[in-house]
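Dumping the structure here so I can ask a few things about it.
Removed from the display is one protein chain of the complex; every other protein chain stays in position.
On to chain A.
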């Protein structure tokens, strides 16, 4: 915050300006405030604020009522939510749409959202990228012909202070525990690029306003102190770490980019001067002999089992499915069924025995007869179906058993359903 340097009496105008600045500050850090007097002590409180802002963004010009806000934060306890809302309202991060009593709809402050984004980014990289941007912006500013010397002085002064604070933090870390250093330092130390940028900014200011010599000296000293602190922190880490742990200190993305873009020479240079063994497997004479003896022998994929040279009639009492006895029995059965005729209706044959057990056996025999091409009898089924509830069989498909007249094989095929 800029404090008026002259000790003038406070006018209404200056009081208003001051109030506006303070209001911006309050809004910016409202998300981090626990109550209107202190900063949050629980990250959940920030989450509530973030959820609320997201809900406001979605609502658009509909704004949000108190109930809608509560609904958006339904995952959080109600007292926590109410407390939060009170603080946010108190700091102006959430305001009534129109400043009048009993207002039901609320809107969110843009500044607070930006502030929260900024804070989140600071958490990620400790402000490195912010510093990059800031330096780039300041560089543009001081190059702008409209910039006054006073503004340039202020900017150099601010930067010097930032660098000095940064360096102090690093130095504190460097003398602290190694674990803390390992965790925090990569967020804080600057790359050579930041130092280069800051120096170029310093150069621009000094060339344009040689009168700012003293401020620039301060800035230069701060930049050097910062670079030095960065190097010292890195040096302590490099010394303390084991033999691969420092690899963690470069982000995975840097490694990937390196692997994908580096030339063969650059990659090869990594292993310059490292000595490895030439391939020298040991082939022991015994192992050679063993390898030869155990060599896979050429052999057909599936060797045939050994066979006797004598003709093999097979087992004497083998089951003979085409035995004459079976055929005889089936022929006799069929002839008996036909009773000398050329055809006989199946429904008569199957109802004749009067009980299902016998009829079932008869049906099985008839089907066997039909399926044997060498026998001259065929079954021909019709579509008729009779039902006799209580009778035996109760369901009966009609059909005919007939003497085949044509070649058995053809008849066989023709008769198959």
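Quick note on the criterion: a contact is a pair of C-beta atoms (placed from the backbone, for glycine too) under 8 Å apart; a residue touches a chain by one contact, two chains touch by 3 or more; residues count from 1.
Simple rule for what comes next: contacts and distances are computed from a predicted model.
For the omitted chain of this complex, the UniProt record lists the protein as "DprA winged helix domain-containing protein", which is one of "DprA winged helix domain-containing protein", "Sarcosine oxidase subunit delta", "Cytochrome b/b6 domain-containing protein" or "ABC transporter permease". Among A:296, A:340, A:354 or A:390, only A:296 touches the chain left out of the display. Contact with the chain not shown here comes from a single listed residue; of A:54, A:287, A:326 or A:388, that residue is A:287. Taking the whole complex into account, chain A touches the unshown chain at residues 189-193, 230-235, 237-239, 242-252, 254-256, 258-292, 294-298.
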